[in-house]
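With one protein chain removed, the remaining protein chains of the complex are shown where they sit.
This part shows chain A:
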Amino acid sequence: MRQTAAATVPQPALEDSATRILSSLGGLEGPLLPILHALQAEFGFVPQQAVPLIADHLNISRAEVAGVISFYHDFRAAPAGRHVVRVCRAEACQSMGANDLAARLQEKLGIGWGETTPDGAVTLEPVYCLGLCACGPAVQVDGALMGRADIARIEDILSEAAE
């Protein structure tokens, strides 16, 4: 799925953020997921450079931190495209033609699941249920949810966003 190579950020910026995030969240019960979410919110992905800092702070192994990052679909190793289109692939949306919608979208964008268009504009991801099962097919374009989605409306939003 993740086909982009791991990205990096300037080391001082990373250390600044990591120190701040670790000191504010490090004391929680089960702090690792909140820390990773915070890093991703800041950089758009979880920089690999953060792994030793987190491991050190939480007194766990680097392997454990890396394992957790790779286990969860949400955490990215590199930034996504400028826009992220997530298409629900779960059964309820399939019953309303989600597979067809996804295939047409892949054809239009010229990319597969987990890929980003060469111009860096759009990343296409599958999602398994947005909880919009009574108004499928469901799609999420960046933050905005769309029920009874069709290709014209998705393109509409993307072209609006590009302006």
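Just so we're on the same page, a contact is a pair of C-beta atoms (placed from the backbone, for glycine too) under 8 Å apart; a residue touches a chain by one contact, two chains touch by 3 or more; residues count from 1.
Keep this in mind: contacts and distances are computed from a predicted model.
Going by its UniProt record, the hidden chain of the complex is named "Formate dehydrogenase beta subunit" among "ABC transporter permease", "Formate dehydrogenase beta subunit", "GntR family transcriptional regulator" or "Iron-sulfur cluster assembly scaffold protein IscU".
Residue A:L36 is the one among A:V9, A:L22, A:L36 or A:L124 that touches the chain missing from this view.
Remark: the omitted chain is touched by one listed residue; of A:A7, A:A77 or A:L145 this is A:L145. Of the listed positions A:A7, A:A78, A:A121 or A:C135, the one in contact with the omitted chain in the full complex is A:C135. Interface residues of chain A facing the missing partner chain: 29-34, 36-37, 58, 64, 67-68, 71-75, 90-96, 127-136, 138, 143, 145-148.
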